[in-house]
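See below for the structure under consideration.
Taken from a larger complex, these chains appear in their original positions, while the remainder are omitted.
Each chain gets a letter, A and B, in the order it is written, and its residues are counted from 1.
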Amino acid sequence: MSKKINLVMFSGDYDKAMAALIIANAAREMDIEVSMFFAFWGLFLVRDPEKMTLEDKTNYEKMFCMMTPKGAEDLPLSKMNFAGFGKEMLLEMIEDNKAPRLIDFLNGARKKGVKFSCCKLSLEIMGLKESELIPEMEVSDAKHYINDAIESNMQLFI
Amino acid sequence: MSKKINLVMFSGDYDKAMAALIIANAAREMDIEVSMFFAFWGLFLVRDPEKMTLEDKTNYEKMFCMMTPKGAEDLPLSKMNFAGFGKEMLLEMIEDNKAPRLIDFLNGARKKGVKFSCCKLSLEIMGLKESELIPEMEVSDAKHYINDAIESNMQLFI
């Protein structure tokens, strides 16, 4: 029976998302099943910048939508972001090392069959719609997450 | 034999505490045992705002007590707190969705039999006393935590 890894993507940080997606991609190459469960700020990683909408949103939801990151490449660093300067510096250093960007790791995970699901309650609180996320996303809840995570061989909260 | 989940509550963020307590409540409804181990900033989540005391504290401990959050509802957001404005906005969005507040999830976890324990060393360093925390709290240490966590089916550091 194949092994399983379950990752909660809570933080919406560029660097933490990169760590998670490097693990997810590497695990899939090792034929390990990977589930990523997105909650709160983690949802911004899987937001499709092309599909943003303000329809049927309250004023707070509209404001929140405008103020928050528009997808993977728009996420800030967890540290030393310095209003984007620190992130630019890190991106240069990634490029100098010919390492892929976050969006490449996200697309890799989508192609390699990582399972994406998200927390319905988080989606509602953050004022996002399912249609604004990547198409692989399945809307789920805490109990489905627990069922999946507890049967996995390792679980991380990122 | 029933399954077990172990959560380390390290961060004292409103949103991370909410994620943890949503998992804890859902797991208890699924008859899964849940242990939450509080350390460092996580202790402020289980501080009872009515039981604050400055007695027998050093000057640093008194100052720290005054500067730090007074219980669950007083915790800041991990991101976009904006001196409380971001948090107010998120609380409005929670209310608009008729979702419970953090304190409701905490009280739910207490009623549903989640086991609460905390790190003695953290308590001492943070200058808090056992009597300032919720009554369900048991003072413990790293070895007890490890024994409990390693026998659990999943462990998260939040």
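Quick note on the criterion: a contact is a pair of C-beta atoms (placed from the backbone, for glycine too) under 8 Å apart; a residue touches a chain by one contact, two chains touch by 3 or more.
Quantities reported herein were computed from a predicted structural model and do not represent experimental measurements.
Each protein chain is a copy of one sequence, and the assembly as a whole in this entry counts 3 such copies (shown in place: 2).
By our rule, only the chains that are shown with their structure count from here on.
Averaging C-alpha coordinates per chain places the centre of subunit A 25 Å away from that of subunit B. Listing the residues of subunit A that touch subunit B in their complex gives 6, 8, 10-12, 39-41, 58, 60-61, 63-64, 67-68, 119, 121, 124-127, 141-143, 145-147, 149-150, 152, 155-157.
Looking at the complex, you find that subunit B touches subunit A at residues 3, 5, 15-16, 18-19, 22-23, 25-27, 29-30, 32, 78-80, 89-90, 92-94, 96-97, 99, 153-158.
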